[in-house]
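Every protein chain except one is present and positioned as in the full complex.
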Amino acid sequence: MLFMVRMDVHVPRDLDQDTFEALKATEKVRAQELQRAGKWRHLWRIAGQYANVSIFDVADAGELHDIMLGLPLFPFMTTEVTALCRHPSAIADD
Amino acid sequence: MLFMVRMDVHVPRDLDQDTFEALKATEKVRAQELQRAGKWRHLWRIAGQYANVSIFDVADAGELHDIMLGLPLFPFMTTEVTALCRHPSAIADD
Amino acid sequence: MLFMVRMDVHVPRDLDQDTFEALKATEKVRAQELQRAGKWRHLWRIAGQYANVSIFDVADAGELHDIMLGLPLFPFMTTEVTALCRHPSAIADD
Amino acid sequence: MLFMVRMDVHVPRDLDQDTFEALKATEKVRAQELQRAGKWRHLWRIAGQYANVSIFDVADAGELHDIMLGLPLFPFMTTEVTALCRHPSAIADD
Amino acid sequence: MLFMVRMDVHVPRDLDQDTFEALKATEKVRAQELQRAGKWRHLWRIAGQYANVSIFDVADAGELHDIMLGLPLFPFMTTEVTALCRHPSAIADD
Amino acid sequence: MLFMVRMDVHVPRDLDQDTFEALKATEKVRAQELQRAGKWRHLWRIAGQYANVSIFDVADAGELHDIMLGLPLFPFMTTEVTALCRHPSAIADD
Amino acid sequence: MLFMVRMDVHVPRDLDQDTFEALKATEKVRAQELQRAGKWRHLWRIAGQYANVSIFDVADAGELHDIMLGLPLFPFMTTEVTALCRHPSAIADD
Amino acid sequence: MLFMVRMDVHVPRDLDQDTFEALKATEKVRAQELQRAGKWRHLWRIAGQYANVSIFDVADAGELHDIMLGLPLFPFMTTEVTALCRHPSAIADD
Amino acid sequence: MLFMVRMDVHVPRDLDQDTFEALKATEKVRAQELQRAGKWRHLWRIAGQYANVSIFDVADAGELHDIMLGLPLFPFMTTEVTALCRHPSAIADD
Partner (left out) sequence: MLFMVRMDVHVPRDLDQDTFEALKATEKVRAQELQRAGKWRHLWRIAGQYANVSIFDVADAGELHDIMLGLPLFPFMTTEVTALCRHPSAIADD
């Protein structure tokens, strides 16, 4: 099942830089793991904002939820989740 | 350049069915042309609404604009355009 | 998979009463079919508004989409779709 | 009387982890008590967000209010309350 | 049970004046019936807008819904419903 | 003159409990004084939220302003003020 | 008592020009009457929009309501009403 | 004085094509006149929408208002006006 | 040129009272200076909120900006600026 998720990251000013760098590094490792596993199918940066839009390909909402709550930067995020499905005009089995 | 575009279609009740079917057919042909040309990279239906979210891969905003204004259903759409760029954590050259 | 869907119905004034009554009757038959099939698990009226909130139990967003687009009153609706999953504190396998 | 309540939980960063774990544990005990008592009829997680949507079956708004204000996590919540009633197309006495 | 309901009336221009006057007259009769029955406890005009805010004292949301859907002007309204309960600082059994 | 005022109270986490209890107690005393004086005509709790909706009967906006700014909890409130007037269908001289 | 009222005028396309010109003329006469009577104290155009912001000096909300509902263009308006009072730093008895 | 104006054009479906083409042509002539006169300093299309963002350089808000109200397509527009001024970091006397 | 400015003041809880009183006093002196100079033409309190709506009569947006940024309470404000111009129905040269 496909979900589009917009993630806006709000970095608190009193989060010390090393902790934040470490969080970002773990987030990147985790994100790339999920991409290689085919779960995190697309990850794009929204230009000019500390935000991304992603497409997840997961079994169901439960799996999406566990992935999201497991992201190191989740506590600093506001998220918007949109359920997607195949479009009749799509040529790819996207 | 990548753009995410959300398109919500509002079908006026007094649009007769044949005209609308013809418009939808032309829209589908046009959408599939653009997909084969690699311009309209992804096209997903938003579940439960007459709306889609798409990813366009175009030279610039000008080309996006011409594509959008040229869609048969454009007069019945409200659209939201978001400029995207590569995310440092993306593994694919997406 | 569970989806919560809010449906607000906007009845155009120039829709003649018989047509509307017929649509409502077909909608009711369809809704009750889906309830008996276990797809449309809950259907509640939002007090004081021509709107309902429903819980669907479907295979995925694709099935939800087909159900929604197939509802006779869909052309008169604005909808909001929220993907749900089991809550760790829920005692029922809800 | 049925109420739908959406609860978004905002965990302040300076709330130490043990206190928060204890609050969550008490919240879970309380939620399950209310579910067994038939007051908290449904509790679902909103996928991808620290939020839930719940259906309460209570005598009136006063009882709902006392339940909500009594939840350990209430001070960290923003809530939306919608009064529901039986839908004429519902087959279950839901 | 108390409900606060805000009702905004949108009068379509092509509704002929006599029909509208008749609707308003029936609405007034109905509103005054409900006030005498103690159901429609307060009815105030919102200054400068074709809108009112009312307090209903009803058995439950079901009764409120039936009252609202039965109002002659309901088809021309957008409504907002808020469930109320006694405030601990209120001196009147309001 | 009648005003409807919605008051949402946001209790900062670092406000120590005793101070807050004292503020609430003074607020209650003040609210009940104003109710007895006929200024604060109605005070209802909004179910499920730390908020109330009130009806004030005052000489003019100036008096309302002084009352509101004088409330002990005012610094923790966001407020919405709506000017009301008699409704032609109201049977009580409300 | 002072009220600030924002009036946005939405001119329906199928309102024939003569009727509209006549309405505007009557509106202007009425507005100038009220200004001379000291009721409509200020009337400014919002630049670039068919809207104005006005300051009314009236006995109470009831009088404001009657003035607004009596304006020829009221049926084509959406309005926002804000109750004002003297500011402690104002030097004029404004 | 500089004003930024966003103009969204909403073309009613029952506006016949010739009238609309004529309006657009007159709008273009007028826009180019104003550009040559230095009043309409910048005019950009918002990608993917029937909208533009423009920068006007006019004596004051009154002149802006007359220009806007005089545009042939104004009756089909919703507009947002923002007053601008020189930025201390701008190198051009923009 | 006329500008309407709405100023909402948000007083941080950790701003000590003396500093705040001093700021308010300087703000009042400055506001009255500007009123006497004819720049700050009207200043009204919005009833029930820590906010005001003001009308400034300045050379242009640049002057408005310098005035606003120079206000002692500006750092605690959110502001909304609306450019105004003479209304054809205004009898005063307002």
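Letters A, B, C, D, E, F, G, H and I name the chains as they come in the text, with residue numbers starting at 1 for each one.
One rule holds for everything that comes next: a residue touches a chain if its C-beta (ideal position, glycine included) is under 8 Å from a C-beta of that chain, and two chains touch if they have at least 3 such contacts.
Here the structure is a predicted model, which is why all the values come from computation and not from measurement.
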Exercise for review: Name every residue on subunit H in touch with the hidden partner chain.
Suggested key: 2, 4, 27-28, 31-32, 35-36, 42-48, 52-53, 55, 82-92, 94
Review point. What subunit B residues would touch the chain not displayed?
Key: 1-3, 60-62, 64-65, 81-86
Point to revise | Residue numbers in subunit I that touch the chain omitted from display | key: 3, 5, 12, 15, 61-62, 64-65, 68-69, 75, 79, 81
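Going forward, only the chains that are shown with their structure count from here on.
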Review point. For subunit E and subunit I, what is the smallest step count along a path of chains that touch one another?
Key: 2
Point to revise | Chain centre separation in whole Å, for subunit I relative to subunit A (CA means) | key: 43
Point to revise | For subunit D paired with subunit E, centre-to-centre distance based on mean C-alpha positions, whole Å | key: 29
Check your understanding: Which residues of subunit I are in contact with two or more other chains?
Key -> 2, 45-48, 82-86
